[in-house]
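A single protein chain has been removed from this complex, and every other one stays in its place.
For reference, chains read A and B in written order, and residue numbers begin at 1 within each chain.
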Amino acid sequence: MIGRRLRFAAYNLLVWSVVLAIAFPLMWMTSTALKPNAETFAVPPTLLPVHPTLEHFVRLIRETPFLVYMANSALVGLMTTALVIVVAIAGAYGLVRFRFPGREAVAHLVLFTYLLPAVVLLLPLYLTVSAMGLANSLFGLVIAYTTFCLPFSLWLLRSFLAGIPIDLEEAAMTDGANRFRAFIDVVLPQALPGIISTALFSFILSWNEYLYALVFINVDDRKTLPPGVLTMLNQNQNVEWALLMAASVLMTVPVLVFFSFLQRHLTRGFGAGAVKG
Amino acid sequence: MSSVLLRRERAIGIALLAPTVLLFGVLILYPMLQSIWLSLHRTNTLTLRQNWAGLDNYADLFADPAFWRSFLNTLIWTGGAMSLQLVVGVGIALLLHGSLVGRALARGLVLFPYLLPTAVAVLVWRWLFNDLYGFLNSVLLRLGIIEHPLAWLSQMPDAMISVILVGTWKFFPFVVIAVLARLQAIPDALYEAARIDGASRFAMFKDITLPQLSGVLSIVVLLRAIWDFKEFDLVYLMTGGGPGIGTQTLPILVYRQAFQMLNFGRGAAVAATMCVFMLLFFAIYAWANRRLVVSDR
Partner (left out) sequence: MTGIRISGLSKVFSDGTVGLSDFSLDIEDREFVTFLGPSGCGKTTTLRMIAGLEHPTSGTIHFGSRRVDQLTPRERNVAMVFQSYALYPHMTVRQNLEYPLRKRGIPSEQRAAKIAEIAGILRIEKLLGRRPSQLSGGQQQRVALGRAMVRDCDVLLLDEPLSNLDAELRAHMRAELIQLHGALGRTMVYVTHDQLEAMTMSTRIAVLNQGRLQQVATPDEVYRAPVNRFVASFVGSPAMNFLDGHLDLQGGIIRFRAPALSVTLPASRASELRTSSTGQVVAGIRSEDVLLGTGDDKASVRVVERSGHEALVWLDAGGSRVVVRTSADSPVRAGEVIPFAVRPNRVHVFASDTGTRLVGPC
């Protein structure tokens, strides 16, 4: 009796200690972002801010190009995701529902791109994009980002669509819908949570990317967040760690959005109960 | 004959895939070929004129000790990071598989590092590693484990170890997700039957859990090995490849050759060599795991 409850408590304690240890760097990041500099550079440093302050966030927004970087990152992310999602939905639906010569070849092609290092494509893409006059342009980044967002989205959407029973489309077609309308009326609503997850994931991939952004863009007001914020690190002799931590906190926002979406939408059993197993 | 309907289905299928294939061709396949082309030429960066160089770039490369050092570094980084990611990932997946209070929250927290921008991860850890004000040094000093603050990133072998540590923290959640999903698919009935048969906890792990996980683990090892091998951002941002070329990996070498030394041919040659090596690895791995079929269903 007691043994069981003790084991339960010990287990929870152990696991939560491990989880908190993993999450510690992020807590430290947030803590530093909210500490006044005096506390940050105190030796030994305090765990939690004694006098929390938002001054670093204010400085970040007022005195650095942070918001510009953020706008650029958001734009690139949105454009890439919009393009990729449309192409990937069509491609995934084609792979899942239709038979045609070369189908297996395309599936293997997608798999193959997972083996590809970005450094292989980096130079040729840079030369091509420059030749097109798109160096230092966000469109150039969108082109580059498609190379990894598309295969990934295709792979994800494929498994989402494959999980939708084909009965529903067959019923719609029997009811008088053509192929396209059956897709819009029946498949799309079912696939929506999957599509939104994929879109968020693709946006995050784009938001997080560093190397292409570093190479393709040299003009400060076109930079995206990762290279932009990192140059702030290397700029001065005295590294403004508090500012950097504040920047880090703000850069984490899309991930938080993603998580809250996951919690709300993927737990609802949308399709359950309408189709018998 | 049903050829009318069949032909229509084929046409629609091809039409749906056409944009994807087009983008793949233009943005991935063609640049790949360009890369090979570049590696076989010497490019004058000012005029962008290209002169045939045959395999000279490769010959220069293989004669350069810096290349081999980078190769070795890449193997050390990949081997170390991947192994730790696996061990930590499996361990934490097992821990999270029980009846935990606040399970959803715990899983979310564990997943976080994987979804962060590498830039953020690096900033946070470099701050933690900071020699003067970093948290790690202060804790270790206070516990008396070290006498002087450590320069985590500016001396070897500490730098490589630090990079592997951060690489583990950043990427192990991928292993957790994959393993956890598989763990949850193992029917409880198997464990219950084993318990009735009198198996110990360890025996159940060895005889039920591990065999069930073997498929997932094969795939995870392959993917992590490939992704760690080609990782640029994390290593470069942590140490820049330093101290010296102590942590310089092949991807960093490509970047340096192509964009700092402006030696396009050599950069492309390193990239091509990387690809060949990875393909070789993939082929050997796939052959060794013949029963493993990557199903497209």
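Convention: contacts are C-beta pairs under 8 Å (C-beta built on N, C-alpha and C of every residue); 3 or more make two chains touch, one makes a residue touch a chain.
Only a predicted model underlies this, so the values are computations on that prediction, with no experimental measurement involved.
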Options A:Thr30, A:Thr128, A:Gln190 or A:Ser248, residue touching the unrepresented chain
A:Gln190
Which parts of chain A face the unshown chain closely enough to count as touching?
99, 165, 167-168, 170-178, 181, 185-186, 189-190, 269-277
On chain B, where is the contact patch with the chain that was removed from view?
1-2, 4-6
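The criterion applied here is as follows: only the chains that are shown with their structure count from here on.
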Quick check: in the complex, which residue numbers of chain A touch chain B?
8, 11-12, 14-16, 18-20, 22-23, 25-26, 28-29, 32, 40-41, 43-45, 87-88, 90-91, 93-95, 97-104, 106-107, 109, 111, 113-125, 127-128, 143, 146-147, 150-151, 154, 162, 179, 204, 207-208, 210-211, 215, 225-227, 229-230, 233, 241, 244-245, 247-248, 251-252, 255, 258-259, 263
With touch defined as at the start, can you tell me which chain B residues reach chain A in the complex?
9-10, 12-17, 19-21, 23-24, 27-28, 30-32, 34-35, 38, 92, 95-96, 98-102, 104, 106, 108-113, 115-128, 130, 132-133, 135, 138, 142, 169, 223, 226, 229-230, 232-233, 236-237, 251, 254-255, 258-259, 264, 267-268, 270-272, 274-275, 278-279, 282, 294, 296-297
